[in-house]
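All protein chains but one are shown in place.
Labels run A and B following the written order; every chain starts at residue 1.
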Amino acid sequence: MKPLVMTALILTALTGLLVVLSRDPARQVFALAANGLMLGILFFVLQAPDVAYSQIAVGTAVTPLLYLATLAALRINKEHK
Amino acid sequence: MSPAARRVIFLFALVIMAPAARLVAHSMPTFGAATSRYASTVNELAPRLRHVSNMVAAVNFDIRGFDTLAEETMLLCAVVGAVILLRGSRGERDSDKAGVLPGRADIARSDATTLVCRVGGTALLLFGAYVALHGTVTPGGGFQGGVIASSALLLLYLGEGYRCWRNLIHSAVLAAFEGVGALVFVLAAAWPLAQGHPALDNLLPLGKFKDLYSGGAIFLTNCAVGLAVTGSFGQLILEFLEETRSPEDESEPNEADT
Partner (left out) sequence: MLPWLVTIWLFGIGLYGIITSRNYIHLVGCLSVCQSGSYVLLLGIGFKWQAGPPIFYDHPPGTPAVDPVMQALVLTDIVVGAAVTALLLAIAIQVHKRRGTLDPQHLRPLRPDT
């Protein structure tokens, strides 16, 4: 149990670093999805299934979609100018 | 302020805060030790007092229900703000017609994608409703079921294409979900107040432990929040996707649906 929690925490820290280091927003979307998934797994390991439900649905499905739609809207605005 | 100056100030702040952070990290309670007597009291008493088996739902909607009411209002405000920002520059006129961007590539969908998304989207919608309804018994609840149902809307968009999807999902319906959900939550807080009890008091019959209907007002507010979150996130998705299709020039008329 203990190594599992420690591994999940360290992986969360690493994916967080990955989100900050991806400067290009189009690549940051995938880092965000990975961070969301890792956070969901961490919450599950910390015996919080409700929170994991919420985090996985929000962090891997809805939030990356909002970012991708924003990037598409920006690109279309720029092309139409 | 130049970026280099910003970095210097950040390093300066880091150097000053580092000993404080180290002190805090050492004085925090041991990870994994039981720290909160409030939590153990809730775990002992709530099944008996409220007949629910999901403690998180009991805390969310009854014991700390006021905080959740405030969070629900925050959700409503954030979504209304985002919708106003995005819709305001386009105009309210044709809010029911799917925007068409001339010259946008129309990539054909394979039949396999449409089939999988139809089956999967419907199943996911049902699953979201199941998670929301069983919030008082098993892990789940209004918030979780609502976001799962809104990601089912996304699968439907993937399978059907934008124009068909806009014919299925109307913005007015989603707005009604959101409003009704928030209104029911506010009424559940105000109605006991009008009767002379404390706000958000559990006046409905409490039901049986481990039954689907249990917890009285907890079940009601659970379902209301599920509706509200589905409506909120659905509206967000709809407005953001419409943003990728709205023409820049407002004088161009939208093409009629074929």
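Assume contacts are C-beta pairs under 8 Å (C-beta built on N, C-alpha and C of every residue); 3 or more make two chains touch, one makes a residue touch a chain.
Since this is a predicted model, take the numbers as computed values, not measurements.
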Missing-partner contacts on chain B, residue numbers: 3, 6-7, 10, 14, 21, 24-25, 28-29, 31-36, 38-39, 42-44, 47-48, 53-56, 58-60, 64, 67-68, 71, 74-75, 78-79, 81-82, 85-86, 89, 137-139, 141, 143-144, 146-147, 210, 229, 232-233, 236, 239-240, 243
On chain A, residues whose C-beta touches the chain left out of the figure: 1-2, 5-6, 9-10, 12-13, 16-17, 19-20, 22-25, 28, 31-32, 35, 39, 42-43, 46-51, 54-55, 58-59, 62-63, 66-67, 70-71, 73-74, 77-78, 81
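Criterion: only the chains that are shown with their structure count from here on.
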Whole-Å separation of chain centres (CA-atom averages), chain A against chain B: 17
Contact footprint of chain A on chain B as seen in their complex: 54, 56-57, 101, 104, 131, 139-141, 143-144, 147-148, 150-151, 154, 233, 236-237, 240-241, 243-245, 247-248
Of all residues in chain A, those that touch chain B in their complex: 49-50, 53-54, 57-58, 61-62, 65-66, 69-70, 72-73, 76-77, 80-81
